[in-house]
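Report on the following structure.
Of the protein chains in this complex, all but one are displayed in their positions.
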Amino acid sequence: MDDLVLDHFRKLLEDVCSPNEIRAVENGGSTAVMWTAFQDSGFLDALIPEADGGAGLGLADVAPLFLELGAHAVPLPVAETMIGRALLGKASITSPSGPLALADLTLSRSALVLFADQATHVLADLGDRAALFEMAGFEATVPDSRGWCGARLRIRTDAVPVAELGQPRPGLRAIGAVACAAQIAGATRRVLDMSVAYAGERVQFGKPIGKQQAVQQNLAVMAEHVVMAGMATQIGCADGLDPTLEAAAVAKQVASAAAAAVADIAHAIHGAIGISEEYDLQLLTRRLHALRLAHGSESWWAKALGVARLEQGSTSTVDYIRAIGAV
Amino acid sequence: MDDLVLDHFRKLLEDVCSPNEIRAVENGGSTAVMWTAFQDSGFLDALIPEADGGAGLGLADVAPLFLELGAHAVPLPVAETMIGRALLGKASITSPSGPLALADLTLSRSALVLFADQATHVLADLGDRAALFEMAGFEATVPDSRGWCGARLRIRTDAVPVAELGQPRPGLRAIGAVACAAQIAGATRRVLDMSVAYAGERVQFGKPIGKQQAVQQNLAVMAEHVVMAGMATQIGCADGLDPTLEAAAVAKQVASAAAAAVADIAHAIHGAIGISEEYDLQLLTRRLHALRLAHGSESWWAKALGVARLEQGSTSTVDYIRAIGAV
Amino acid sequence: MLGNFELQGLPGSAEALRAPLRQLLAKHVGHLPVDVRARSWMGFDRSLSRTLGAAGYLGLTLPREYGGQNLDPFSRFVIVEELLAVGAPVAEHWIADRQSGPLILHFGTEAQRERYLPGIAKGELCFCIGMSEPGAGSDLASVRSRAERTDNGWILNGQKIWTTNAQHADYMIALVRTSGTAADRSEGLSQFIIDLKSPGVTVRPIRDLGGDEHFAEVFFENVFLAEDMLVGNEGAGWAQVTAELALERSGPERIYSSVVLLDAWMAHLEANGRRNEAGTTLLGRLTAQLATLRAVSIAVTAHLAAGERPVVEASILKDLGTGFEQSVPDLIADDLASHPEEDASDALLRTLFYLTMMAPSFSLRGGTREILRGIIARGLGLR
Partner (left out) sequence: MLGNFELQGLPGSAEALRAPLRQLLAKHVGHLPVDVRARSWMGFDRSLSRTLGAAGYLGLTLPREYGGQNLDPFSRFVIVEELLAVGAPVAEHWIADRQSGPLILHFGTEAQRERYLPGIAKGELCFCIGMSEPGAGSDLASVRSRAERTDNGWILNGQKIWTTNAQHADYMIALVRTSGTAADRSEGLSQFIIDLKSPGVTVRPIRDLGGDEHFAEVFFENVFLAEDMLVGNEGAGWAQVTAELALERSGPERIYSSVVLLDAWMAHLEANGRRNEAGTTLLGRLTAQLATLRAVSIAVTAHLAAGERPVVEASILKDLGTGFEQSVPDLIADDLASHPEEDASDALLRTLFYLTMMAPSFSLRGGTREILRGIIARGLGLR
């Protein structure tokens, strides 16, 4: 990714998605201005071929943008919309202009869907096919707007899709999981930066807590999780919009495990200040927990990968992992 | 337990079961002298009623002895023989004079049996009944005498029991697991003592490593595991020779988890010296790994307890745990 | 080297308190949604606290002459266990009952005992504890709030932060400096009872990441404290606080903060007929750990009952207990997110999310993990 483009995207996020603007959205405020800014920026079509008016980038190219979305705790399905628009474009379906959520309804008629509270449309995996719905096709409830950023969607029996497309393989959950992994990678990196900075400033017992060996060791462990989440994300993005189940599993298993660990260590380092609403850390750690669970947590994907590996059978571990996310 | 009795037992172990004597046994030496000492001491009949010539103690009374066996890495089934003799005595069966191993053969005709390489007899749970066998009733192989102290026993099709007794509930595995938990509790406590002492003596970068905050924090965590293993063992021993499945599960789940954690931290603190054969730590950590696996590791017992709890259904957690190991 | 942790039962007299309290709670707490009950000792319900006081469940270890029940710590264990098992909102009386009452009993004057203890035993007086100050956190000895002597008392200036429930409390017991400077650390500190309705006191609630207001900042601007608001001896504040921390670290509240979630998740498994290996194993693991932790907590209680001050033992319990409590939401979240075929109820999810957000606070209350482990290391002879 061109550094200039990335800087431009960062500037956009700083302009329209400051911590206070996120708070306003979480308190029920409108996302209209924020969304319009994304729409006008052209980034939402980054994954659309140039011939069709997009930027013609691949998933690995835009991964750094996804990381920035996570690092800024953007409360909108921006990554999901970029992915959704590309999938719809491939099927020659016109994308709606509003935010697009990605829902896996292969196992139940109802699901917790990340950012669905801010979406106008839903691209849903129905098992035998994927389909685009308006939000009116669902009963939507929000179990807890602070605890989890999204909605529970239950598809109405009379819901009529706007358009249908073939079955994405290995399912929308896989690409959704990769998008979450990338946002986790970005958010954990930002949380590490905040924690290191805080440990350097915060004086206790006469010296910065960052001088305590135990705190240093914990921050080193946090850094290791950040490296793992970042690398797993790259593996998940290596296969483009149709990740293999294996690559998606690596990405989300590792990133979800990192999400919980990083959030826990960050709060332990920040102490009481981290619990307060007005300190920004919590915007990121709450998001980390939400991203961890969305599209399957670490055990879901560990099991999926284990099943896939046992089905393939008898390959050595080294050969098996060499084939995942090979670039 | 009377302090004098416990001191007497400790003295016995120091006399006949020094680290060098353990090494001799592990290198194929005879356990005859060691076993004769235990036999002559009278401790093997501690759980037999006084009327029948024993000491008339309960399992909770002798638990401190089991801890000492673990703390001294005794390479013989002393706890198991004490239990076996009590169970045989209850069924009015004369116990053999040699070491007695406890085997669970309810799931397979073959099993890894702790200390079976040093036993003359085996008390085996056959599912519908328990039975006493001479060692000749089994094919015995030792997969790895350093890696795991015991033998794989496969019951011969023509094996004839010396005697039969009713089915122990909830199975011999439960009381066997409790005996292992107690030995783990004793061994972890000893490993903690060794680790604290070593951290206080070992100078690196100009000061004892025990002055490093990170090392102190690790030793504190080790101490917590020791406390957990000790308490879980007491819960396991509270119901006497017929522990409930729940009490045995708490004992072995917690103790097995502690065994691996304590061994790992101890080696991290000891560094290279801990790897050498001539340093005594390894006698205890290898034993901890063996005890962790014998009669079911932590996941086995966690699952057993979870199944039992779901079968009982709908009790609150507090009420459920209040009923376990109540004294 | 590690103190004694002996398995023991609760005395019959203590167990006898359980059934009637349970009946009372079924009536007053049973109907609350599970995510409200998940707040438990952070949940504020003045009417429940008064009901408990009237029924004789508060001031349990206080002498009868001050309105207490003159019972032992085991009885207190049973009462607290029952309250936490159902997630009763007990914040109103929690701190007064657990810490402030015992503190005033031990270190206060006869007049102070008569003035405060009966109200505490009735659940009518709400106390908070002023320890942390801005920029100090767990370093409690770096206190800057300062009371200067006047003719007939003291004038207090300064600020406290992260004070649990200050916005609801009648009184704060605060650790402040009465001589020397912050560089003197634990020297020159004293404890005062501060009437929060006094002129010059400003309380500003702190909104937390879960959207609740459990904490507050408290500002003191020339607050007058009469002579009889000093608790214990001038300059002895640090020793008194240390004694108090052992109480703070040893109760069953150090193991049960997530038990309402655990029960709700178990009910979810049952409702969905779930018997899968991972879920069953997790249920068994958490149950085994909690059974052991409960026995450890009772063993620490026995030390208190014997009149000892089990500082290391309480630190071991607290570090283990809060580690357990904090692990529960992470583990249950992973389980639920691995079963998208199930519809977890909104109430279960809200309970999970609330505890996920607040779990970091479990290891803050009464000292961070590093400090507790430092105390344990000292107990091992390493410091």
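Labels for the chains are A, B and C, by order of writing; each one numbers its residues from 1.
Everything that follows uses one rule, which is that a residue touches a chain if its C-beta (ideal position, glycine included) is under 8 Å from a C-beta of that chain, and two chains touch if they have at least 3 such contacts.
All figures in this text were calculated on a predicted structure; none of them were measured in a lab.
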{"item": "Partners of the unshown chain among those that are drawn", "value": "A, B, C"}
{"item": "Touching residue (missing chain; options A:M34, A:A260 or A:L305)", "value": "A:L305"}
{"item": "Listed residues B:P161, B:G274 or B:G325, member touching the removed chain", "value": "B:G274"}
{"item": "Contact partner of the left-out chain, one of A:A24, A:V227 or A:L241", "value": "A:V227"}
{"item": "Options B:D104, B:D117, B:E224 or B:D239, residue touching the unrepresented chain", "value": "B:D104"}
{"item": "Positions on chain B where the hidden chain makes contact", "value": "104, 107-108, 110-112, 141, 143-144, 146-148, 152, 202-205, 212, 214-215, 256, 260, 264, 267-268, 271-272, 274-278, 282, 285-286, 289, 292-294, 296-300, 303"}
{"item": "Those residues of chain A which, in the complete complex, touch the missing chain", "value": "192-193, 196, 199-200, 210-211, 213, 216-217, 219-221, 223-224, 226-228, 230-232, 234-235, 238, 249-250, 253-254, 298-299, 301-310, 313-314, 316-322, 324-327"}
{"item": "Where the unshown chain meets chain C, residue by residue", "value": "276-278, 281"}
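Everything that follows uses one rule, which is that only the chains that are shown with their structure count from here on.
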{"item": "Chain occupying the middle, per Cα centroid", "value": "C"}
{"item": "Computed distance of Cα centres, chain B from chain A, in Å", "value": "48"}
{"item": "Between chain A and chain C, centroid-to-centroid distance (C-alpha), Å", "value": "37"}
{"item": "Distance between chain centroids, defined by C-alpha means - chain B, chain C (Å)", "value": "38"}
{"item": "Sites on chain B at which at least two other chains make contact", "value": "213, 217"}
{"item": "For chain C, residues that touch 2 or more chains besides their own", "value": "370, 373"}
